[in-house]
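Structure incoming, see below.
The complex is shown incomplete by one protein chain, all other protein chains being positioned as in the whole.
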Amino acid sequence: MPETANQKDPLIIGGQTFDSRLLIGTGKYPSDDMIPRIIAASGSRIITVALRRVDFEADTDNVMQHIPGHMQLLPNTSGARNAEEAVRIARLARAIGCGNWVKIEAIPDNRNLLPDGHATLTATEILVKEGFVVLPYINADPVLARQLEDAGADAVMPLGAPIGTNRGLTTKEMLQIIIDEIKVPVVVDAGIGRPSQACEAMEMGADACLVNTAIASASDPVAMAGAFARAIRAGRQAWTAGLGSVRWQASASSPLTGFLYEQTGTP
Amino acid sequence: MSFYDRYTVFTGDDPFRRLASATGCEVQRVLGKRILSWEDYLLLLSSAAQPYLEQMAQKAHAQTVAYFGRTMVLYTPLYLSNFCTNSCLYCGFNRDNRIVRRQLTLDEVEAEAKAIAGTGLRHILILTGDAPAMASVAYIERCCAVLKRYFPAIGMEIYALSEKDYGRLIRAGVDSLTLYQETYNETLYARLHPRGPKRDYRFRLDAPESACRAGMRAVNIGSLLGLDDWRRDAFLTGLHASYLQDRYPETEISVSLPRMRPHAGGYQPEYDVEDRHIVQIMTALRLFMPRVGITISTRESARFRDRLLPLGVTRMSAGSCTAVGGRTADKETVGQFDISDERSVPEMAAMLRRAGWQPVYKDWQAIG
Partner (left out) sequence: MDIQINGKRTQVEPGTTLGGLVRMKNLDPAAVVVEHNLAIVPTRDWDQVNLQDNDVLEILRFVGGG
């Protein structure tokens, strides 16, 4: 059972307060009916879904029936290859009536699944004006993150590594810059493969992590969800506790301030 | 939104209690951090940080070299006019001071420009007193038209203007602004500026931001250290610079650290700012804002400026003269303050090279 989350250090996005800094997805699970147990084990409060055509031939469950009502739904615009498609999907998702949050995914690149920053910015500008709570998924580009913040995005979601690769924080240097300079919440999304990597992101000062593939593809997804929850809480606690200072070695070169104490002049 | 909203948090004494309660342990922790908050900056300005000056200097030196290299931009001031309608207690141009008042004609501006350009300098800082009727925006525009022929970049340090007027001067060729708040202490500020347009604290405080919005490429701010408790003014200067840098990432922000110097008028500053205090401010500022420019003028002695070189300075004046028309006129007028470092441009350049620094005469070219 997950420990009670820290109420005093809530994640605040779009004016709402959440007691978990782990966001999860609903893709690639062995079966959708696992989702309630994943949610419980993860303690997560924000969950992503995608929008697709109804398949009249297949008899598939509605994923929504596995998602408890208290969860904040975060529909993504996966499938969109440009700004126009992302905006269209966002509006359709909102029309289903489960809230006004949207994760913008504008991915023209089917091989690496890397997002188109320009399209993402354009879509963000439009959807912010239409009253959406916008969380754009982007490459770890600090300049783009700043532009999105200025455009009114409620958070930014820079990737650690390409979707589904489980390769961890390959963009670490850029992530650190984004975390240091952006004032809206930074949610590291995509590429996190192990709980230790999520912990590391939180130790760097990230506000939250979104994990999908690493949980869904684990042998025991429910247990893995629990591990991620603990790792993210540990990393966050380490960060708020103030990580110990790295001892900065003075170089052996000659002193720079000795002159202040020379006999000749005044200090 | 204005810096004033940030500043008013610090008008009481409470935030400055940290200065008194700071411990060596806390200072050490700050020195181990990569990114400093404004609270960390305040700790580095406290007296508890004094024993750690050498460590601060080493770290500041490493950061300066990493971000700026071993280069020093050289510039020189050109006083266009010393007419003034303010009565600032601490300034040589105070309207109540009986000094000869002059304003350069365009021919005289050109003569000074030729003399300066002849030394190799390409960055100039034009200054005036606060007399908009005499040294008007239009007059400055006309001077810029002349100066543009000799200098690829024109900086200015004049009375505070509106965003619209900054826009006019940017179009006339000004690409950088220097404007000192003198002191951020509002009460003291009122006392120091009894008469004249400079009395308007808020207008002056907001002017650097107006310049950023108008598209000024570089903005340089500072306090006249010694007017108030230097720890407070140094802190608020840093906070102001950080605010501008955050909000206007495309503007190059820098800070100057002028100390009170002897001048006609003889105002005695309340607080003594020693050399080690300047070192502390400079290194603390460098650690707080690794990418901020730091300017040291010829108010400081040659010996001291040379020692400050490795500690974070990125711009220095050379071949300075603070009198109007002082380089070419036979009759010298009284300068705004006494110059301590009288070295010529070639002497400064030689000193820099000996110390392993590259003097930079031209850092920017405005096109169009």
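Per-chain numbering from 1; labels A and B assigned in written order.
Criterion: contacts are C-beta pairs under 8 Å (C-beta built on N, C-alpha and C of every residue); 3 or more make two chains touch, one makes a residue touch a chain.
Remember, it's a predicted structure, so these values are computed and weren't measured experimentally.
Although it is not drawn here, the omitted chain touches the following shown chains in the complete assembly: A. Touch with the chain that is not drawn comes from one residue among A:Ile12, A:Met64 or A:Leu243, which is A:Met64.
Summary of contacts with the chain left out: across A:Arg37, A:Arg52 or A:His118, the touching residue is A:Arg52. The chain not displayed touches chain A at residues 25-29, 32, 35, 48-54, 56, 60, 62-64, 73, 75-76, 78, 91-93, 95-98, 163, 190, 210, 212-213.
Everything below uses one rule, namely that only the chains that are shown with their structure count from here on.
Centroids of chain A and chain B (each the mean of its C-alpha atoms) stand 42 Å apart. Against chain B, the residues of chain A that register as touching in their complex are 146, 180, 242, 244-248, 250-251, 253, 255-260, 265-267. Residues 28-29, 31-33, 35, 53-55, 57-59, 61-62, 249, 274-276, 279, 303, 307, 310-311 of chain B touch chain A in their complex.
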